[in-house]
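Below is a structure I'd like to ask you about.
Showing just some of the chains, left in place.
Just so it is clear, A and B label the chains in written order, and each chain counts residues from 1 on its own.
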Amino acid sequence: MATVRGFLHPKTATGRSSLIPTPPWHYSGDLLTVEYRTDPARVAELLPEPLSPAADDPGAVAIIWADWQSCGESGEELLDPVRAQYKECFVVVRCSFEGRTYSRCVYIWVDKDFAIARGLHQGYPKKLGSIHQTRPHPYGLGAPRVAEGGRFGASVAAADRRLAEAVVTLREPSETNGFVNGHPMAHHRFLPSIERGMPPSLDELVESGASSFEAGPAWKGDFELRLFDSPTEELSRLEIVEPIGAYFRQVGVVWNGGRRLA
Amino acid sequence: MATVRGFLHPKTATGRSSLIPTPPWHYSGDLLTVEYRTDPARVAELLPEPLSPAADDPGAVAIIWADWQSCGESGEELLDPVRAQYKECFVVVRCSFEGRTYSRCVYIWVDKDFAIARGLHQGYPKKLGSIHQTRPHPYGLGAPRVAEGGRFGASVAAADRRLAEAVVTLREPSETNGFVNGHPMAHHRFLPSIERGMPPSLDELVESGASSFEAGPAWKGDFELRLFDSPTEELSRLEIVEPIGAYFRQVGVVWNGGRRLA
């Protein structure tokens, strides 16, 4: 009988076809973050047991646009950049498990299949979307600078419907790029049974986070944010009650596995 | 604590955001199939235990292009067709398990996220690709007819590289549209542990197939097929040693779960 190899499907004799390589996975990218408060009940309804709302600021939401390059340990994807580049927009809330505060991604859209596959492993509830965020550039009038008054736009759409759009204006350097996404992530990994009416084949609560992190100076500022309804999306239920802040930061991240919580 | 709903992620209070609805899933589409024999060792190396090569014709391969519309029980996707339409190209071999012959999809590319998600449930090793197949049409010179001499082209690409292309010429009506994809499917469902070095969190062998099937008249014919190498794909290892036949058929299918084999 054959031995098939590969971190994920499709598995082959060599393992070369696997949609994603074995971690660690390396990321370099720009994060544009908008934080605000919504009705805490709208956050709570997204937190299945054994999770509960965060004790502090339970209605806080972060919507984060990220423009990434990523690769496995070999780095070969960086020389064939269609395999390295992707964009995402993800929505993070906070929750509590066994007395500890976690971040949790409740919605996320990405634009590549390898990003979907990594999310499957990490417990991010990924869908495909069309994601854009303004990139800073040091020359010309086709881009803002990372400086006071720099203005950045961002949007996410899925199934040909715009779901969110934001405009961020940088005001001053910042200690952080927000707090909602600042904890380890508590995610579910779930797959129903192939047999109707049976318990799920997979239903885990897992924790993970960056195994290594470096970042440039953070900037904060003001934002405008609009959320739009869709028949297949519920992001717009996380209504904007009170703005917190907006942030821009360049980061380098390594992800290298996590641990099972429950 | 909240109850979250949805057949798959992201789960919400309503379940409306789930990337896919609860089965049954309905499909209407056109299948363009090319069957040939490759070196049986190239098939065998893709069959992990407890699977073994099919006793009969163990080198037979089918490459199938499918142009689908699909929906859940409500049928609502059909009125918002960006959510219903997708194309796929999949590669099927045969194998044996406990003395029974199964079909098995070893490679598959689709062009929508909901198709990826259904494949996750069904055990299809899906990646995103760009898939095209000629559609027949009864009027004008912009399409072949489903008739003797009708010619159909097809291609699949991933990561901006063409992986396969075919031209099929219909010759005569046929009893079948091939035999390689004619058995129940034996697929693995697999997810590594989030913890490095631990056994997989999910590693199942499952069987499934259409719970209902209807089809129009099948046609058979000749084909040309070219497979191309890629750094991330191994389809071209399934070299064409001997052509078997090519087929066109319109089908309606229902999928409604399967059962665990091992």
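Throughout what follows, contacts are C-beta pairs under 8 Å (C-beta built on N, C-alpha and C of every residue); 3 or more make two chains touch, one makes a residue touch a chain.
Computed from a predicted structure; not experimentally measured.
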One sequence, 2 chains in place: how many copies belong to the entire complex?
4
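FYI, only the chains that are shown with their structure count from here on.
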Starting from the mean Cα coordinates of subunit A and subunit B, work out the distance between those two points in Å.
30
Report the residues of subunit B in contact with subunit A in the complex, numbered from low to high.
1-4, 7-14, 16-17, 19, 23, 44-52, 76, 80, 82-83, 106-108, 112-113, 116, 120-123, 125-128, 159-160, 188-196, 201-202, 204, 206, 208, 231-234, 256-260
